[in-house]
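Report on one structure; see the data block that follows.
With one protein chain withheld, the remaining protein chains of the complex are depicted in position.
Moving on to chain A:
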C-alpha cells in the first residue's frame, strides 16, 4: 500500500519512445519505406541508399502513387522509418496521406523528407506539419552569388557550396566535415520560437530565395542566413525528422563531384555531401544521441531500501544510470552537467550529479526543512540528444510527535520554575493545613 503512494513516472515523452518507436530491445531491425517519384532515383542515388543498407537497414522502394502502399496494417506499423524522395507527388497512393504520415511520426517513427524546386503542395504540407516552411513561391530556388559552387553545368548560381554547419558533434559526428556541401534546391525558414527544430545547414548571409529565371521585382521574402537548407526536428516523443529542400544533394552525382567554392582557391576532390548526409542519417535513425535513463533510485544515506516517505532534514542519496545508444549497444553516457532537482512548485534543491564514468550518476543532499509532496526531477535537454525528463514523486513529512528533543537546554529555567513551584505549593499546603 505504501508503495502505491510512491511512484515512478517517466515523463510522457519517454513512454511512447520505449513502447513503440526506436526499440531498445531490438534496435537493428530497421525497416525503411522509401517513396520515390520513379525508380530511376534508386540508381541515381544508390550511394546514399548503399550506405543505409550497409548499416543494416532494409529499404523498401515504392512509387509514391503506388495504390498498394500503406504505413500500417491491422494497427501495426510496417516500417520504422519513412523516406520521402518524391518531391513532385501530388497525391500518395494507397492509404498514405499527410495525416497518416503525421501519425506515423507522432507514434515515434523517423522521417526524411527531400523536396525539390518542383516540390508539390503535399510535400510542403508534410514539412509544415513538422515545423518547416518552404518558400511559398513555387518557382523560387536558393541563389547565392558569392558562395556558389564553381561548376561547369550551372550558370545561375543555384548550386551552392555551403559549409555553415550546426556545431553539434552529436548530430554531425565528431569528424569535422572539411569539404563544403553541395546544395541545389529550395530553401525553407523556421519559426524561431519553435524549440524542436534545428537548422543543421544554413545558407550564407548572401543567399536569397527567388526565381532564378525571372528578374527580381520585389525583395525576396527569404534572405541570408534565415534560409535553412537542411533542418532536423526532434519531436517531443523523440521521433526525428530530416527535411531538406534539395533531393539532388543525395544523388551520386553530388556525392562524387568535386567542389570549389567561388572565391576560394581550395578545390576539394570530393564534396562533403556523403559525409554530411551519412552522419546526419545516423542521427536521424537514432544511432547517435539517443539516451536512456534507468534504475532511478533514492534512499536515505546509510540505507539501501527506497522509503515511501521522507522526513524533513533527512539525508538522502539519489542515483540514476544514463546510457547512450551507439548503434550496436548501450554505452555509458558520460557528462558532468546532469542535474537533479528536488522540486515542489519550484526547485528547493538543485544539485549536479557526479558520475563514475560508467553511466552511474548520483548525488547526496539534505531534504529541505519544508514538508509537502516533492519530486525528484531530472530535466536533461542538450542539443541533439533526446530529452530526458524523469520525475519521481515522494512525500516529505514533518517530525512525528516523538521525534522532537525531549529536553531543551534553553528551557531549563522553565523546568526549574515549574518543579520549584510544585514543591513550593506542596510545602505551603502542608504548612497551611497542619501549622495550627
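Basically, contacts are C-beta pairs under 8 Å (C-beta built on N, C-alpha and C of every residue); 3 or more make two chains touch, one makes a residue touch a chain; residues count from 1.
As a working rule, contacts and distances are computed from a predicted model.
Not shown: a single chain whose UniProt protein name, out of "RALBP1 associated Eps domain containing 2", "ER membrane protein complex subunit 7 homolog", "dolichyl-diphosphooligosaccharide--protein glycotransferase" or "Large ribosomal subunit protein mL43", is "dolichyl-diphosphooligosaccharide--protein glycotransferase". Which of A:151, A:221 or A:264 touches the hidden chain is settled by the complete complex: it is A:221. In the complete assembly, the contact with the undisplayed chain comes from A:196, out of A:150, A:196 or A:334.
Checked against the full complex, the candidates A:345, A:410 or A:431 give a single residue touching the omitted chain, namely A:345. Within the full complex, the residue among A:45, A:124 or A:288 touching the omitted chain is A:124.
The chain not shown here is touched by just one of A:146, A:301 or A:373, and that residue is A:373.
Considering the complete assembly, chain A touches the hidden chain via residues 4-5, 7, 9, 12, 102, 105-106, 121, 124-125, 127-133, 136-137, 191, 193-197, 221, 233, 235-237, 239, 309, 344-345, 371-375, 393, 395, 397-398, 400-401.
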